[in-house]
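Complex shown without one protein chain; remaining protein chains in place.
First chain written, first letter: the chains are A, B and C, and each begins at residue 1.
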Amino acid sequence: MDFRERIVKTETLAKDIHLIRIRSEQITGKAVPGQFVNVRCSNGLDAYLRRPISICSVCPTDKTFDIVYMKRGKGTSLLCGFCEGDMIDVIGPLGSGFTMPSAGEKIAVVGGGIGIFPLLYLLESCNGVNKTAFLGFRSKDAVVMKDAFEYASNKLVVATDDGTFGVKGFVTKPFFDWLNVNRPDRVYTCGPLPMIKSVAEHCVKKKIFCEVSMEQRMGCGIGACLVCSCKVKEGPDFDYARVCKDGPVFPAEKLIFE
Amino acid sequence: MDFRERIVKTETLAKDIHLIRIRSEQITGKAVPGQFVNVRCSNGLDAYLRRPISICSVCPTDKTFDIVYMKRGKGTSLLCGFCEGDMIDVIGPLGSGFTMPSAGEKIAVVGGGIGIFPLLYLLESCNGVNKTAFLGFRSKDAVVMKDAFEYASNKLVVATDDGTFGVKGFVTKPFFDWLNVNRPDRVYTCGPLPMIKSVAEHCVKKKIFCEVSMEQRMGCGIGACLVCSCKVKEGPDFDYARVCKDGPVFPAEKLIFE
Amino acid sequence: MDLSVNIAGMKLKNPVIAASGTFGFGKEYSKFFDLNKLGGISVKGLTLEPRKGNEPPRIAETPGGILNSVGLQNPGVHAFIRDEIPFLREFDTAVIANVAGNTVDDYRAIVEILSDADIDAIELNVSCPNVKEGCLLFGSTAAGVFDVTDAVRKVCKKPLIVKLSPNVTDITEIARAAEAAGADCISLINTILGMSIDVEKRKPVLANVMGGLSGPAVKPVAVRMVYQTAKAVKVPIIGMGGISNESDAIEFMLAGASAVMIGTAGFVNPNVWVDTIQGIEEYIKENGFDNAADLTGALIE
Partner (left out) sequence: MDLSVNIAGMKLKNPVIAASGTFGFGKEYSKFFDLNKLGGISVKGLTLEPRKGNEPPRIAETPGGILNSVGLQNPGVHAFIRDEIPFLREFDTAVIANVAGNTVDDYRAIVEILSDADIDAIELNVSCPNVKEGCLLFGSTAAGVFDVTDAVRKVCKKPLIVKLSPNVTDITEIARAAEAAGADCISLINTILGMSIDVEKRKPVLANVMGGLSGPAVKPVAVRMVYQTAKAVKVPIIGMGGISNESDAIEFMLAGASAVMIGTAGFVNPNVWVDTIQGIEEYIKENGFDNAADLTGALIE
């Protein structure tokens, strides 16, 4: 199997936030929202392991999909060196996706930071659904893909920690306010641990269907090596599930946050 | 100290033989024939050590120098990825150079394969000298820089192992034939071990001044780590000299070939 | 040309085996390539009872390698026999059961059970650095390795491979102890104990603090230990540690290994096993060998 695919576009969306559009019949033909790809950032020993990055959007006509990443460490820094026309080694789609809402349902997505990207693909994939999106960013400079989320949802609420854009404070605040007057059929969340934890616990308490996309350091990315654990309930006890294969999407009520 | 310099040209001279022209006031201002530079082939862990490459030619007007390398393993393969305009991390000039001939002297250079490159710089640096160059290659496809050597010498003899260009057989044959009827003041040689060994032994026997440029795997490249040893005579005993610092150029009569 | 190798009474169709713990029970990688192509599969380390393993994070990236601290998460030997063997047996490849325990009794019990199961060989893991009790404790001394191997040998009806830890002063002493106690084969190396610190958080990257180093970084250490061990024992050796391609695999065979295992490199290149098999075949052709077995110990010294 050859995992090298052609990059058809790269774009910088904000400081340290970059998009790569990749043409791949293989991946676009199979992907569902919530899944990710595992990207090789170098051909050699630097950033040796692959990096998991969510599928952010898929264009079936062009057979392309987008990934959006934040430049943080070695691997994502190397990704910044990729250009249009280059080949990139990506394995995917991997992991389990979100449970798709049925037509007519009302849903909310709550995303923070780099956690917003898989939610865009979800929103774009469910027409005929009433969709509200809550997105949280550090500050105005970090706000990305606002137009795409606006277009893909019925209502978009943006919050920034410092109030430089949209609502001031954590995104959970407007979401919980909204939840006081709305009862969505499904809630989907992805982002920093404190955020997803509070969204998940809130929904579980209110018995609202909620799915959470989790992050963990990975080895194989396909379920074989058991390094990407996440604590889940198993009867009265707990168990370690594999984020790469059993997840990254888990039902909120299964998760044990620590 | 910053060792990054600008590449002003790259060129493929033959299959797997490439030239890189680098602008560097620092290096061109100091270099003498026989010296080398130590090149970093990647920014990371791949081909971790620097690679020693001879200075092949220097243009004082443009403040550029050329290195010519053969693609062999990891490091030289990575070098092939460098382009005009890129920065390259080169330390140099390093090592001891050839003893320059005086005006009016008669010299011969005997080079084989990648060993020919430092000899070009030598030839180009000594005008007013009678210069004969003997160059050996595997076969016609591998013959490079013929014009430059022709221009820089009074007489050029090329030999190929398979006879597809010039004289057939090892380059030592025409050289020794020449030596039967000529007595040069100085002989300089660089190339495969059997070749330099036979040239050196021949000259020593005939008491002709001969300098040999040696190769050895290197660590620091500047004389500090003692890994790049080469056996030299030390009174009745032997000693290990450092190819990077005491060499790469050694008087033939000092060397112990094994 | 023949790629097959015979080890301890097992015939492998080629010398490339998936290393324990990196390949699960084969299901995941079976979606990437045909498992029939493999010389063998060493399954995730099994214990008598199911184990949850260690807290995450369980992996850290290091220069040219990784640290892991999975800690033998596995469904237990009974679930393995019930749920995993049937799938593995759909393929024509050797199935090696990698086993670990806290006590000699544990090891004996699990080997007794596996002796009646449909597998090809048992690999005794006395070298897992990621569990608090047993395992590496046995693997750290010649006496410990002797005791476990000896106890297990008496009940083991399958070819017995003993997998050694590199975290020892003298690998040859340990290898000889395993051989003396009746090992049919020695595999090495397991991971080297290591640690990585996140300097921004000022915390160890692994929840477990320390973990086992594997991947290309460890290759020179592994090749050295295979070379030393091959000179010290008569039983065949399965070499591993950082193999990423045929050239690496051949290094181990020249150093004295009869077969190799590949683990970590599969995370980066899921085709590494089949690529390596093909590369070995080409090397054999180009270098005038007749078959894979001739590579073993063919170092020119």
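Quick note on the criterion: contacts are C-beta pairs under 8 Å (C-beta built on N, C-alpha and C of every residue); 3 or more make two chains touch, one makes a residue touch a chain.
In this text the structure is predicted, and so the values were computed from the model without any measurement.
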* To do: Could you tell me which of the visible chains the hidden chain touches?
  => B, C
* Absent-chain contact - pick from B:V90, B:L156, B:L179 or B:C230 -> B:C230
* Write down which of C:A79, C:A143 or C:L299 is the residue touching the left-out chain. => C:L299
* Structure fact -> Out of C:L213, C:M240 or C:V260, the sole contact with the unshown chain comes from C:L213
* Structure fact -> Contacts from chain B to the absent chain lie at residues 1, 40, 45, 47-50, 74, 91, 216-231, 238-240, 245
* Residues of chain C in contact with the chain that isn't shown? -> 60, 62-65, 67, 140-141, 167-170, 192-197, 199, 201-204, 209-210, 213, 215-221, 223-224, 227, 242, 247, 250-251, 254-255, 283, 287, 298-301
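Criterion: only the chains that are shown with their structure count from here on.
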* Structure fact -> Under the touch definition above, the chains in contact with both chain A and chain C are none
* Structure fact -> By Cα centroid distance, the chain farthest from chain C is B
* Could you state the distance in Å from the CA-based centre of chain A to that of chain C? -> 36
* Structure fact -> In whole angstrom, the CA-centroid distance of chain B from chain C equals 47
* Structure fact -> chain B residues touching 2+ other chains are 45
* Which parts of chain C, given as residue numbers and ranges, touch two or more other chains? -> 63-64
